[in-house]
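What you see is the complex with one protein chain gone and the rest in place.
Labels A, B and C are assigned to the chains in the order they are written; within every chain, residues are numbered from 1.
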């Protein structure tokens, strides 16, 4: 049996538990040694459920734990950048949930800290690790569908988040579309230069009342000439709708939704199949395992993380550009956005 | 057997032959009595193939034929408006292929002539009559998917037209997207107020050399708040790609492509199915029959045509707005476009 | 324009009208000159609807009409064999609806008459001409899926026929499965040597009361080693279910059902698509056109009909073998069945 990576997890909420389970039980090369959470009962429950030895209340204790080589940051967004700086200073490799921060200056400080420390930083754009999206990326990269011309991404959530969360989320473009911005860059392998965003409040007026929108269509112009479009909704009654399509000179590759079962019923009314998997935890289980596996492997093999700090920064810039575009109703070039 | 409508057809080219065959053989209530074409051999061949009694060289002879109640105008686009005026003056009901004209003033003169004469005018937006798109319209109109929020239309041709045609086509937005503009209005049942178009020359540089583009993405804002997007390409190697999707508060209705056969092969490489039907003649056969059937029926029953003159005018306005938007790289309101 | 074949049709019932419409309006090389029916109003209506010049009450008049080269026999099954003999004696090429007869001796007399006269006889196994089934046959014949091993045919009607018809139908194996027996021979390209049939009355007890069954599963052993199975039901509430599957050493080819439209609705309950096309007239429209086209072409080109007299005889033998198997609950070899 080969070498293992010793990890600690910071934040024992929903996504922290997802990563903890995978590190503990699904990834052979990982050893999850410690968990830290400001709310000790959460850390303790995680520790019991996933057989984690050590529980810390303060993440700084965890960062001082010499056994630990790498940390997985799953705390709230407003703490990410600061924790990256601290973890880098402590010489730990870092996996951080997206977004690094909502403030570009903070992001830049965090990325500088990482660079100074020479540690690895992987950002949690989990969808890249989904087998279907990865397959489309491989097909595009292989040239099988020729030169890409058009990109379409549909990304709709089954339910809006609580209004309290919406208020501090940074808005739909920084909270939700950010995943699609990453997917766009990943699938096309080129940078977006300009975006144009339209939006509306169609799902829930309360979202509008706190200054956000719940429905959006964003046009993308890529440096390589590709034209792209993303559509988002905060509420698809039929479940999490996650589709992409790349159209090129020699063909098209697309991804349809995954379902919990493959049963099909035909009756006097029609032919009926299951709805898509409910939400990200169900839809991206494999992707979450694969992303953590990739993080552990890049440490073991000393290679570049598959989603770097700059990959974490650019979608935030795109989010600000989309917000500006929406507010001013005009196309906005990414270079207009600066920290 | 009920009363029949006596018809004459003007223009014996490809689309003229499609309508002639349907009027002659598929529509019980139609009697196709005459054909006129400036190129007599085409008219004669059409007459023999579809058992049409009378052949005219000049469409004005056909318009003077008292037996004829209704004409089907399939001549070249630049003649449509003039022929509508003449046919209206002759008291004939009119079916005219799209577009009525590329010039809004010409369209307005034609529509005024129609109104003055009190004849019926139906414009050839055939896709509305396709069983799948009609089904989506019915579903949207029934409220089954709730209030519409997002519209997506993908419309890609299998091959670009000849460059000589591209030169006089009015450009992609007036030649190709015009069908999608009509589909957008039809499916949503509301008017578009603003468009934003991006485009590129990715298929064939020769198209760019004559001042047109071959790839486009157009964002639509509807009066009722719906956000829409159309993507177009002049060349999909896998055939005619014609899909629509309406997403609403209670669900989604979409249309997938039709195929020539339903055979599926599984082998060591994967699972393989047929490409979509090749192009509009194959894809929209039923739609062409249904549209002509609807035209004949609206005469027999003295009802409003299902696609009116104004339905013919608005997509031309949208085409100009899209062109302006593309040229100026900014959203353009339809009210900016005037004849 | 090439030579045309002059045809007469005998029998102006439902299937007669289907063929008449296609011969009149869809097949360029055919000229439908006459129709005969013992019930003159039916013949007259057909003549008016499809512009047929001459109406006969007695089919023998039609057979004496010297202009006519070929006849299409669509009268009731019990008259087929006699009419084939008469038509052959009159030197006409013959298309005859299936089955030729329920009595093997009658079939043999009819086939002998055809052979003596040197005319062509095509039997109405229309499904061979369906684009999807033909595609599977081509795939099998091309070797793309290797050597065939297993054949599956599902064939279910949307509604049982009237009990009066069931009584004289010859039973499910000779009335309904006969089409699947033909399909089995067509797809595999080898003869069946033995059948085993199980059956039951599950749809309607009235069918049992007249001595028939409404649900059946038939196992087939082919000379080339392929194992096949057919399942039949007289009533599928979701419509006409017509699927085939050939599994071979290098892959599998199958056919799914065709639908009237390609609209798909996703809602809170699931994902919903249209039922299959309702019944044979809807499902096999193209196949009926193609079969008549093939008949006309084999006359024009003086080639063998694509479905010969012996192709008409063997499925009847298979029907009797299946019936005997069902009655005696044992596998029955086809050689046990003799006229």
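Assume a contact is a pair of C-beta atoms (placed from the backbone, for glycine too) under 8 Å apart; a residue touches a chain by one contact, two chains touch by 3 or more.
Keep in mind it's a predicted model, so treat the numbers as computed, not measured.
**Q** Which of A:66, A:261 or A:301 touches the chain that is not shown?
**A** A:261
**Q** Could you tell which one of C:216, C:255, C:289 or C:337 touches the chain left off the display?
**A** Here the residue in touch with the unshown chain is C:216.
**Q** For the chain left out of this view, which of A:253, A:292, A:321 or A:334 touches it?
**A** A:253
**Q** With the missing chain put back, one of B:224, B:266 or B:308 would touch it. Which one?
**A** Checking the options B:224, B:266 or B:308, the one contacting the hidden chain is B:266.
**Q** Identify the residue among B:4, B:275 or B:297 that touches the chain left out of the display.
**A** Result: among the candidates, B:275 touches the missing chain.
**Q** Of the residues listed, C:152, C:167, C:297 or C:324, which one is in contact with the missing chain?
**A** Considering the complete complex, C:152 is the one touching the chain left out.
**Q** Considering the whole complex, not just the chains shown, which residues of chain C touch the missing one?
**A** Output for chain C: 146-147, 149-150, 152, 154, 156, 196, 198-200, 202-203, 215-217, 219, 221, 225, 227-229, 231, 233, 235-238, 241, 247, 249-252, 329-331.
**Q** Tell me, which residues in chain A touch the chain that this view leaves out?
**A** These residues of chain A touch the chain that is not shown: 1, 24-26, 28, 48-49, 51, 131-132, 134-136, 139, 144-145, 250-258, 260-268, 274.
**Q** Taking the full complex into account, what residues of chain B touch the chain not shown?
**A** Answer for chain B: residues 236-238, 266-275 touch the chain left out.
Just so it is clear, only the chains that are shown with their structure count from here on.
**Q** Please identify each chain that touches chain A as well as chain B.
**A** For chain A paired with chain B, the chains in contact with each are C, in label order.
**Q** Starting from the mean Cα coordinates of chain A and chain B, work out the distance between those two points in Å.
**A** Measuring from centre to centre gives 42 Å for this pair.
**Q** Counting only Cα atoms for the centres, state how far chain A is from chain C in Å.
**A** Chain A and chain C have C-alpha centres separated by 57 Å.
**Q** For chain C, jot down the residues that touch at least 2 other chains.
**A** 266-268, 274
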